[in-house]
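Shown here is a partial selection of chains from the complex, left in place.
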Amino acid sequence: MDVLALSDAEWAIIGLSLKVSLVAVAAVLPPAMLLAWVLARCDFRGKILLDALVSLPLVLPPVVTGWLLLLAFGANGPLGRLLAEYLGITLIFRWTGAALAAAIMALPLMVRAIRLSLEAVDRRLEGAARSLGAGPWRSFASITLPLTMPGILAALVLGFARSIGEFGATITFVSNIPGETRTLPLAIYNALQVPGGEAAVTRLAIISVLLSVAALTVSEVLARRAGGGRAGHVL
Amino acid sequence: MSFEVDVSLRRGAREIAARFSAGEGLTALFGPSGAGKTSLLDMVAGLLRPDRGRICVSGTVLFDSAARIDLPPEQRACGYVFQDGRLFPHRRVRDNLLYGWKLAPAERRWLEPDAAIAFLGIGHLLERMPRSLSGGEAQRVAIGRALLSGPRFLLMDEPLASLDAARRDEIMRLIERMRDEFGIPILYVSHDRAELDRLAAAVIPVG
Amino acid sequence: KAAPQERAPTVLAAASLQEAMQAAADRWVGKGHVRPVLSFAGSATLARQIESGAPADLLISADEAWMDHVAARGLLRAGTRAPLLGNRLVLIAPVKSTVRLSVGTGFGLARALGTGRLAMGDPDSVPAGRYARQALERLQVWKSVAGRIAPAENVRLALLFVSRGEAPLGIVYASDAKADQGVRVVDFFPENSHRRITYPIARLKNSKSAAAEPFRQFLLSKEGQAIFRAYGFGPV
């Protein structure tokens, strides 16, 4: 297809989008797993509040999330100042900020998926692992974690797709800077603002979809490999 | 004394309590369905916490509510053959078998994998996933997994329930060897009188 | 050609200026300068980013209110705020529509709408919508259509509603109407029916790029203004 002969600028946008999304998903996976674990396994007062806090980016319109990020992580924000002072990291107007926005938006989806799988794990298997000599950590890593894999894979797919599509929080937090924060959705937004930009919108949208098809394919392959199946049985 | 147990635990409407000391060899728990045999093994393994009491195996205190001692299961080093097999569904038979073996310090490994596999007749199953095993095949893998973990004592909950007579006999011979050659204390649950007559030094009635 | 030490200015501009600003930047680069970094978003978004300390050089807002907001926080460099360009409001209809209307006091807008809605920028949040409401109020037709508007998030969306025929009429900027083949201008709104439409430009206090000021000057120059004119914007 001719529509898919991409320009250099488009390749750059794809590269940026991939970088932002992959970094976002990779960075948010550990905290998502920790949160899922706490929500699935621990019982404490205020659990629903933690749950609500995690869900916040889902409930609030993305521009509000972006605005809150701006207030917190902007050059004048308390966290932004801390990061700049002690770690020399600036997020505003940087791709790292775009990754942060994508990560925050992906978090609630990922936590839910992982939690769902985690709650389905038969804890008696952990007991069996412990009785075989595994400490809590090893039992988690060798039993709980692999049995949670379907949820983790679903979380990665959801998180990646959400990151690839993230717009509102990103443009609000880190603006729309070519080569730095102009990811696919922002480029699509730009094209939508231009009369006759429909062709460009279509191309960019198709690219987004292809990226997510690729992610889905990878996840299906991994899921199959992890699965195994009950060969033979009709029911 | 190999097992000194004095525990009690409320489970639902039922009060599960047991108090016994057993010497060398194989100690059988015998009692009707629902009496609390599995619960007792779980308590000795550290998977279920007694409301109060004391558990001591071969002189090591595993649990003592008064002294606030409660060793975690991985430090108790028991080989537990569960009533329901409880194989790890995501690991091949081989990895199930070697799970505890790899974790056991070399000096505690009194059984070699090859020997166990040959003995249990599960050599052809090593690459299979547990869910494709027959009932008796899974049971044998579960026995192998427990024995290979280098346990200081064994907890066996109806380990021979779904095995044919020939296998039963072979495994009973293995149990006798462990009991006699290695001197490993065994707490054993069975409903089969003949089995107990053959294996047990002491039979503790439960319930 | 570009002086290597010249640091590219970062320009935050209202999304509706996208094409014109790209063209202006191209021209600027043609003159041997480093390409400015252009970031397009809503004026509110841009103003908030500046407020939170974003490292930018120039702001071009779609309305004075957000420029005032930034100015009130002392974030503008004194003496650099200037009206950059103007615009006009037009009444539009789908190209195929045969509607005829001339905009004036008490004109038959409600009747022309029939059962349809009037597409326009959201008067509560979009500058073009605010001007449109003001004009309709002055022309004494607001009451008759207030419950019948389709308030769009941006002017492009209002254009889309009209060009798709979802709304029989709409009110947008002349610059937007000019660019869209799917709509035709029914009539211009009288310039005195609303406050003057201006897009202010200003340099920001923490601007570090030396190229920012020359670029601002360029945009305000005759040459720059001609570019905006070509995209349908009016002089201030």
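The chains carry the letters A, B and C, assigned in the order they are written, with residues numbered from 1 in each.
In this section, contacts are C-beta pairs under 8 Å (C-beta built on N, C-alpha and C of every residue); 3 or more make two chains touch, one makes a residue touch a chain.
In this text the structure is predicted, and so the values were computed from the model without any measurement.
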item: Stoichiometry of the full complex in this file, given that only one copy per chain type appears; value: A x2, B x2, C x1
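Here is the rule we use: only the chains that are shown with their structure count from here on.
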item: Chains touching both chain B and chain C, listed by label; value: A
item: Middle chain, criterion being Cα centroid separation; value: A
item: Busiest interface, counted in C-beta pairs; value: A-C
item: Centroid-based (C-alpha) most distant chain relative to chain A; value: B
item: Separation of chain B from chain C, taking each centre as the mean of its C-alpha atoms, in whole Å; value: 79
item: Whole-Å gap separating chain A and chain C, where each centre is the average of the chain's CA atoms; value: 35
item: Set of chain A residues in contact with two or more other chains; value: none
item: Chain B, residues touching no fewer than two other chains; value: none
item: Chain A-touching residues of chain C, taken from the complex the two chains share; value: 10, 12, 15-16, 18-19, 37-41, 45-46, 48-49, 51-56, 154, 156, 159, 176, 179-181
item: Chain A-touching residues of chain B, taken from the complex the two chains share; value: 45-47, 72-74, 76-80, 82, 86, 88-91, 99-100, 103-104, 129, 131-132, 145-146, 149-150
item: Complex contact set, residues of chain A against chain B; value: 124-125, 127-136, 138-139, 142-143, 146-147, 149, 226, 228, 230-231
